[in-house]
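Shown here: the complex without one of its protein chains, the others still in place.
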Amino acid sequence: MSGSTFGRFLRLTTYGESHGEAIGGILDGFPSNFEINFEELQTFVDKRKPGQSKLVTQRKESDTIQVLSGVFEGKSLGTPIAFMVPNEDAKSKDYSNNKDVYRPSHADLNYQQKYGIRDHRGGGRSSARETVARVIAGGIAKQFLESEGIFIQAFVDQIGSIRLEKKDKLDFLYNESSIEASLVRCPEPQTSSLMEELVLKTKKDGDSIGGAIFCRIKGVPFGLGEPVFDKLHAKLGQALFSINAVKGVEFGSGFSGIEMLGSQHNDLFVEGGKTESNNSGGIIGGISNSMPIDFRVAFKPVATIAKPQQTINSELKEDTIQGKGRHDACVVPRAVPIVEAMAALTILDFYLMYKIYK
Amino acid sequence: MSGSTFGRFLRLTTYGESHGEAIGGILDGFPSNFEINFEELQTFVDKRKPGQSKLVTQRKESDTIQVLSGVFEGKSLGTPIAFMVPNEDAKSKDYSNNKDVYRPSHADLNYQQKYGIRDHRGGGRSSARETVARVIAGGIAKQFLESEGIFIQAFVDQIGSIRLEKKDKLDFLYNESSIEASLVRCPEPQTSSLMEELVLKTKKDGDSIGGAIFCRIKGVPFGLGEPVFDKLHAKLGQALFSINAVKGVEFGSGFSGIEMLGSQHNDLFVEGGKTESNNSGGIIGGISNSMPIDFRVAFKPVATIAKPQQTINSELKEDTIQGKGRHDACVVPRAVPIVEAMAALTILDFYLMYKIYK
Amino acid sequence: MSGSTFGRFLRLTTYGESHGEAIGGILDGFPSNFEINFEELQTFVDKRKPGQSKLVTQRKESDTIQVLSGVFEGKSLGTPIAFMVPNEDAKSKDYSNNKDVYRPSHADLNYQQKYGIRDHRGGGRSSARETVARVIAGGIAKQFLESEGIFIQAFVDQIGSIRLEKKDKLDFLYNESSIEASLVRCPEPQTSSLMEELVLKTKKDGDSIGGAIFCRIKGVPFGLGEPVFDKLHAKLGQALFSINAVKGVEFGSGFSGIEMLGSQHNDLFVEGGKTESNNSGGIIGGISNSMPIDFRVAFKPVATIAKPQQTINSELKEDTIQGKGRHDACVVPRAVPIVEAMAALTILDFYLMYKIYK
Partner (left out) sequence: MSGSTFGRFLRLTTYGESHGEAIGGILDGFPSNFEINFEELQTFVDKRKPGQSKLVTQRKESDTIQVLSGVFEGKSLGTPIAFMVPNEDAKSKDYSNNKDVYRPSHADLNYQQKYGIRDHRGGGRSSARETVARVIAGGIAKQFLESEGIFIQAFVDQIGSIRLEKKDKLDFLYNESSIEASLVRCPEPQTSSLMEELVLKTKKDGDSIGGAIFCRIKGVPFGLGEPVFDKLHAKLGQALFSINAVKGVEFGSGFSGIEMLGSQHNDLFVEGGKTESNNSGGIIGGISNSMPIDFRVAFKPVATIAKPQQTINSELKEDTIQGKGRHDACVVPRAVPIVEAMAALTILDFYLMYKIYK
């Protein structure tokens, strides 16, 4: 495996198996002399944590951030910031049944085939637990961007077939408190209630359900993005698809743009360079155009379910498996900070490169 | 601009403005001793060419490939393969009106803001003409993959609201002749006819229309992909979003996976390691699982339309613009080889890295 | 700072200030299923440790390696291997006098100018303590290379004007025990004695002295190296110059080649492809030629001396400074494993890429 580093100037490298000693990472290229608010960072990281509500898994992981380098008297040194969280609540015995069978739609078999070995105590490196390192690094990046007037806000847009209406999005957007007031991180109370019901029902059925996250980034100036291959949305696309369970990404009009005419889709300029509409989603030609960057991310239902499933064993012969661990019926509420973190890492990387031109 | 290189071991670097001397590129890291079929390559590149039918723009660009290095007596040397196509039919006068006004939903203003200068004779570096270099390099990569048993086939899946039914896809897939028999590169004749009508009507109206391309890659073995950031679909995502006009990308179940239950979505294993269904789209945990890799790409309607549009001029004051050049009402048929090319470059890069483990 | 990652396929990313919590790193891209001998690794890392003899600094750093990920039941998983050593013996008070003055020929002022902040308790990120992470990662790489028949052996070739004669080199080379029997890691006993005397005298004088390390790599097959910029010796050059205090690097004939004629310098082939002489140092055209890779690295005298020195303070006004910490009079004996480690990381990176061709 050699894909544990993300970014060109701001680079995050992560490590850690779900049931190993620790999960952590190194954030290199972060600007110096920036005062990191570690309390705020812990709050941000805790949004990803299991066990936050009755809706999600009850595993207890304190996810307490330990910083090992790159920070001196509260400020960034400009040197690599290393951080880690120990794996506290790894009950290996819950997972011992995974040794000889491969869980459907999990990466167990793929890792075994690729590497000829795997840490069968859990998902290992393919576990979503890996994302805690991204959220820590992304949370630091997010704080820096905020100090420069760039704000990232994601929320749950859809669970199953229950989707937030577009008009609601605009009303509730950037309302952190309305999002956090919702157990499913959907800022509109009625939609949130319907989503909660659906998740509880799904959980009761021993099943899981998919969902989508919408994200808006405000305050990005003209000029971020490096055509032709490192277009801003191309690297955001890589960043978002690298998150566990993501099956689709769209910017601005996205898939609905397929059915539109050019005369409808074109974002007409108004004096000064802003546009009336924003079907482009804040990026044209791979370069930010100072409008809000809007995108939407589709998550499949998580693969672990309580129901018994047909599968194969280590001899690749047929077998059955029954989920025993404590897992989420719907992962998207916990994925909100992960989406924000990957967006923050990507945007800050381009923001630093953009300074070269100024 | 510093994003003109794609790939990690197999690296394509491209150059060229739409109205400059030439478009070209360097493909570095390509295996040695491979006999390139240049006739087949030219045919592949010609699929992207304007002026193929009444449906598309009538510009004449011969796009004759010139190879400058890396090939000796018909075989690859293992050294960088440099190639170029001169810009023959660049009628600068058609575009002189672009100097002082910014075309809506084009990148003119973004380039001007980012670089303080632009080649106003056309889209410059943001023109889709840039993609000819990708198709040449990708066509070479595609030939190599075919010699290893890996096949990539894309076709037009949707134009406007006319979409190929899923069952048809499976019937027609990998039928190169049925795809090429269609003016819109949709392999099902009746759907193709409806699409053609829609494109002609849109062209007559001086408008443009969006569309989607479906792509399947067969023969990929277990193990391509480098988690956690260089997951196979994450890099494919970057590759596809880097294509002009792409607004959305989905793998396997994609956005429809949002509404599915885990018990429906999970791909159950059968003896030997294959799966019954393929909602995963051939990739789990960012690693290929030996099933076909399926993805779908959404294209917005092209921004250039014949209708007059409100815009702003170089003082950022309001102005109007009317398209005069010869442009496509629907770009997706010509984008089929571009999608295949970017897929080929990505897959071959990972395929080479994968050999390290064998 | 954004230069903490080395390597293309095998990538080491390091972190840590000399007086922070810990020094550590992540080794990504290491092959799976390799059994790491941690006892042997600790022995290798301990060669770099201060306090080994009367000749070197008496700081006590246990440098006990903690592995946090990437290893399961003693074998590499193919996932990133994270490791760390806590900073145990950091007596900050010894260094408090560095806060307001800049030490001559140290990087204190440079860091302050570049980042506007520094961890003044010591050299911070510029301290040679940083290299412990390299030695751990390089030691793992070295074990893997040995399992493939590639051996790396460095020793002290020169201290001050005392230099090992060339004929001695050939006799003593690859004699691990004769090297380790010497307090200065020079395998020839008489030369070693003279060197020891010189170091002790220098230490007594409160001064420091330079030196050189010679390194030979045996068993490298034809074909490692990626021209034209990633030539094997070019990346080795980067690797070696990245080590603290290195001022010069030469391969094969090196600087003595300046005075040679082509008819003397050319390495004539013998049947089979080997060469009679090895002025090329095992690399021609940036590609290994199956002969031993030979290079020599020049180290300046360490900047910290006990004598008082003229300097400037934080207002850039003149001041004086007197070394108080415990430092080495000659760093080269402890640099032997660092040179081997950087060579191992570089060679293994190319060795993995080379497998793509096989």
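Note that the chains take the letters A, B and C in the order they are written out, and that residue 1 is the start of every chain.
We take it that contacts are C-beta pairs under 8 Å (C-beta built on N, C-alpha and C of every residue); 3 or more make two chains touch, one makes a residue touch a chain.
These numbers were taken from a predicted model, which means no experiment stands behind them.
Chemist: Which residue from B:67, B:200, B:268 or B:316 sits in contact with the chain not drawn here?
Modeler: Final answer for the missing-chain contact: B:67.
Chemist: May I ask which residue of B:49, B:118, B:216 or B:300 touches the chain that does not appear here?
Modeler: That would be B:118, which touches the missing chain.
Chemist: One chain isn't shown here. Among B:10, B:164, B:258 or B:284, which residue touches it?
Modeler: Touches the omitted chain: B:10.
Chemist: With the missing chain put back, which residues of chain C would touch it? List them for me.
Modeler: Residues 1-6, 14, 102, 104-107, 109-111, 113-115, 125-126, 130, 158-161, 202, 207-212, 222-223, 225-231, 233-242, 244, 247-255, 257-273, 275, 279-281, 284-289, 298-305, 307, 309-312, 316-318, 353, 357 of chain C touch the chain that is not shown.
Chemist: Quickly run down the residues of chain A that touch the omitted chain.
Modeler: 8-9, 31-32, 78, 227, 352-353, 355-358
Chemist: At which residues does chain B meet the chain that is not included here?
Modeler: Residues 1-5, 9-11, 13-17, 20-26, 28-29, 32-33, 66-70, 72, 75-82, 84, 111, 114-119, 124-125 of chain B touch the chain that is not shown.
Going forward, only the chains that are shown with their structure count from here on.
Chemist: Based on mean C-alpha positions, which chain is nearest the centroid of every protein C-alpha shown?
Modeler: Measuring from the global C-alpha mean, the nearest chain centre belongs to A.
Chemist: Give a one-word verdict, same or different, on whether chain A and chain C use largely identical residue numbers at their interface, taking over half shared as same.
Modeler: same
Chemist: Indicate the whole-number Å distance between the mean C-alpha point of chain B and the mean C-alpha point of chain C.
Modeler: 46
Chemist: Report, in whole Å, the distance between the mean C-alpha point of chain A and the mean C-alpha point of chain C.
Modeler: 39
Chemist: Check each residue of chain B and list the ones that touch at least two other chains.
Modeler: Chain B, residues with two or more chain partners: 353, 357.
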